[in-house]
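Each remark here refers to the structure printed beneath this line.
Shown here: the complex without one of its protein chains, the others still in place.
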Amino acid sequence: MTPIPAPETGIEPMTLWHALAGPFIEYPFMRRALVACLALAIGSGPIGVLLLLRRMSLVGDAMSHAVLPGAAIGFLIGGLSLWGMTIGGFVAGLAVALLAGIVSRHTSLREDASFAGFYLASLALGVLLVSTHGSNIDLLHILFGTILAVDDSALFLVGGVASVSSLILLAIYRPLILECFDPGYLRSVSGRGSLYHLIFLVLVVLNLVASFQALGTLMAVGLMMLPAASARFWARQVGSMMLTAIVIALLSGFIGLLGSYRFALPSGPAIVLTGSIFYVLSILTGRRGGVLTRLLATRHLTG
Amino acid sequence: MISTPVISLENLTVTYDRHPAVHHVRGCFQAGSLTAIVGPNGAGKSTLMKAIVGLLAPAGGGIRYAGIDRRRDVAYLPQQAEIDRSFPITVADTVVTGCWQEIGAFGRVTSAQWRRVAEALSAVGLDGFGRRLIGTLSAGQFQRALFARLLLQKASVILLDEPFNAIDARTTADLLALVQRWHGEEKTIIAVLHDFDQVRACFPQTLLLARELIDWGPTEDVLIPANLLMMRQMAERWADDADTCSRNRD
Partner (left out) sequence: MKKLFAALLIGILAQAAPASARDLNVVTSFTVLADMVRQVGGDHVHVRSLIGPNGDPHVYEPTPQDGNALAKADLVFVSGLGLEGWMDRLIKASGYKGTVVVASKGVATLSMREEGKTITDPHAWNSAANGVIYARNIAFALAKADPQRATDYKIRGERYMQQLQALDSWAHKMVNAIPAYKRKVISSHDAFGYLGAGYGIEFRAPVGFSTESEASAADVARLVDQIKRENIRAVFLENSNDPRMIRQIASETGAVLGGTLYAEALSAPGGPAPDYATMFRHNIELLVKGMRGN
């Protein structure tokens, strides 16, 4: 194979603007990747915050396994059709999330335990289906995309999901927050407490599956949970936590893509690692409860 | 003063796993009354309260509400445990949810309502606490905040489940004063309490419960040695070998 030369940097001098914006101006695939990050940030950022506050942080990772039987059935019915497998994955993820939610509501089993039970069942079912019917094509590898390969339909998917999800979240914001921290009160003033919880689960699955398909699991879960965890150290209230998470997610995407371009790092890991760096920085220097911040806070107030 | 029953318990039985926590209780709360529910541990006091609010379904008998809507007109303050105090939300945002009946899930909060929030916080002695996060409040301060929320609910019936547990004396006194004010506004108040001196001093009516109703009426008639003796004799443990109750048709 003949070697491929380094990317062209054009003839302008390396100004800061050029360094930061150049790749995005020059290459449509970089622009699309950035827009995909924006959609991911807006859609998944607030959801990640709520998952974090409800102690459901590992749901994202579990969901990447739970979608398998749905994708397998989608493959069996429609072959290697991306949409078929995505819809199948969504149905499977939804089934797991809703069953787990209902069981945790009506039995003594807590949310995380009931979720673990159902997602494992789903994963086993998926492996069974693939082993007995699939060829040796790695289904999930086909289903899970990568950010550099985001085409128009994938962009439409994440963008559409982000828009719909944000609108719904805004609409049910108050009851959803109340359901998070005082479900008893919500139950006593409104009959529909469970409904808001189930809507939330639907939004979680929607965002995750759309992000899996367009961007792959590492980015989908990474940019859902890491910015939320970082935001905890900067924002006071849940509302500003959500906005902070969106900003951090977008910054991680932007910086990660730049790093992937300048230093030839694989894109998904570069973005998520940037998110992790933000996370560590937040733990150390965050305004609210950062480790170093607390250690260095020597001067106290008069009252 | 003509007294009208607002909540009537009709042969009410509430069970956990078929064991009766509230067993064949009958009687009624009068409108505007100030009633304390007292009894030993495990007597079913919280259970009774939850049944009145509608969180538990009766296993036998029923509850009748006269002239009020259970959801709109009954406000309930549970014991503290169920609220996640680590949630990053301010006192004001917590208290304003008291306006739920007016704005529902989707309505906008008006500036008039925010003013009422400020007034309620003042009334409970939490002036200026609006912007504080609920996680930064002491137990007593948080209880005051919950009372402020109750104020906003504009309910005509108020149920308080052990409202002064592990609360400092000053907060208790302030909140009791608030309760008296409500009583003056002719709200019906029912509170589960442990401190008999408190009950004797502030609550004209008492319901003495030890799974079965021991006595219900004016406090000075109920809290007599004979009743208290019966109360202490109630076994706390449920009988593992109990038969099916045959008193269903009383």
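Letters are used for the chains, namely A and B, taken in the order the chains are written, and counting of residues starts over at 1 for each.
Operating definition for what follows: a contact is a pair of C-beta atoms (placed from the backbone, for glycine too) under 8 Å apart; a residue touches a chain by one contact, two chains touch by 3 or more.
Please read these numbers as outputs of a predicted model, since none were measured by experiment.
**Q** Which visible chains touch the chain that is not shown?
**A** A
**Q** In the complete assembly, which of A:R55, A:R110 or A:R262 touches the absent chain?
**A** Reading the full complex, the residue touching the unseen chain is A:R262.
**Q** Sort through A:V35, A:L76, A:I102 or A:L148 and give me the one touching the missing partner chain.
**A** The missing chain is touched by A:L148.
**Q** Residues on chain A that touch the omitted chain in the whole complex?
**A** So the residues of chain A touching the unseen chain are 1-2, 4-8, 23, 26-30, 33, 82, 135-138, 141-142, 145-146, 148-151, 154, 257, 260-270.
Basically, only the chains that are shown with their structure count from here on.
**Q** Along chain B, where are the residues that touch chain A in the complex?
**A** Within the complex, chain B contacts chain A at residues 53-55, 71, 76, 78, 82-84, 87-90, 93-94, 97, 100-101, 104-106, 133.
**Q** Mind pulling up the chain A residues that touch chain B in the complex?
**A** For chain A paired with chain B, touching residues are 53, 171-172, 174-175, 177-178, 180-185, 187-192, 196, 232, 235-238, 241.
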